[in-house]
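Excluded from the complex is one protein chain; the other protein chains are retained at their positions.
Let's turn to subunit A:
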Amino acid sequence: MIRDPNGSGRLLKAPENFLDREGIRRVFAEAKAGRRDFIRGAFAAAAAGLATPLATSQSNPVAGDGDPNILTLPAHSRGLGQPVVTDGYGRPSRFEANVQRRRSPGLTQTAQASVSFAPLQSLFGIVTPSGLHFERHHQGWWDIDPSKHRLMVNGSDEKMLRKPMVFTLDEIMRLPSVSRFHFIECGANTGMEWGNVAVPTCQYSHGMISCSEFTGVPLKILLDLCGADWKRGRFVLAEGADGSSMTRTIPRSLIDSGEVLVAYGQNGEMLRPENGYPLRLVVPGVQGVSWVKYLRRIELGDQPYGAKDEVIHYIDLMPGGLHRQYSSLQEVKSVVTTPSGGQVLLDKGYYNVSGLAWSGRGKVKKVDVSVDGGRNWRQARLEGMAMSKCLTRFNIDWTWDGKPALVMSRATDETGHVQSNYSQLRAVRGSRSIYHNNAIQTWLVEESGEVRNVQLA
């Protein structure tokens, strides 16, 4: 490979577009045939006459006496720092200002019926900081006074519950609580990519997912408290208090199991207003639209509800023109977040390839990573304990040799469901479904170090 005249091993700047798509294909083909000299030749020709190193990472020089950052003590080592409680609710470092949730330009025409994406490329572990949690609002968000917020539980007729009831936040927070880590993923996450590549980074391709520790009361406790008739009551409606008064039919089986929570806590604090303060439903494994925010009412009934987001949106168009209704589960899925689209690798050498995996059907059992476009796979390390319907962080060692690479991850859940690629998925569901795209994501690491979002045939 190319080395700069100083011998530091840094990659040289490549001329613009010096390997086009066809060129990359050729490099792959020649590499497969074992013709390393072809690649060397191609790169050498391209690099001839260039001597500008790609100044990118923080320099770590050993010239002279040593690094001035060590030899000259900085102000923070020689002065008095800030007092406690300078900020009663702390903030990230000012150097972290690039880590923000963002809108995708042109995706929605209004900012109230819209979505913002979590910056997955900059997050560690599995917990999404509450201020970076993705947003999806249908009619704008509110900061609701909890002392005036009420939760009503009633039935679709007078006999469905022995006693329809009203609860205050005080009362709900007195009830026995549970705290559980779960992911929440919008059903339309990765929806822009069904037909072709549409967005540059994993923030926009996969950022409608977040993961938090939620604290709340199992919904079953509240329904039992009201004397639910579980023989007749087969469907539960959840309704929000905001302008859209979002309604969704909630899976009964998840209520019976105690998984569905009426939650007020998120990551140790109360829910953020953008995430439903003071009360939202938590429906583990199920798409985010069912996690009704600003929850004001629960109704037990004997029929499904056919709400707007169960009849007009959040229905999946299949080849043949039928729409799948009440498609709710978020199936096994994963994405490599580092390196990922829109990033630039700083240098050749060692990288910890890292990403997130999840399944709405339970725990992640295994994640495999490929750096050659899916021809060969290696099993990644799963960090920490894999929790049910929760993000799992995976890592795997990789030494980048400076050649083009196609980085992918593939998750398998505890039910044995293996994440599929685009051709497998489209063969069954076509490409117009919008929702529930859980295909394998591919990132192309170009020889320049830039990472591109690509889809393979």
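Everything that follows uses one rule, which is that a contact is a pair of C-beta atoms (placed from the backbone, for glycine too) under 8 Å apart; a residue touches a chain by one contact, two chains touch by 3 or more; residues count from 1.
Quick note on the criterion: contacts and distances are computed from a predicted model.
Peer 1: Which one, "Transketolase family protein", "Diheme cytochrome c SoxD", "Iron-sulfur cluster-binding protein" or "Chitooligosaccharide deacetylase", is the UniProt name for the chain you do not see?
Peer 2: Per the UniProt record, that chain is "Diheme cytochrome c SoxD".
Peer 1: Based on the whole complex, identify which of A:R232, A:R272 or A:R452 touches the chain you can't see.
Peer 2: Touches the omitted chain: A:R452.
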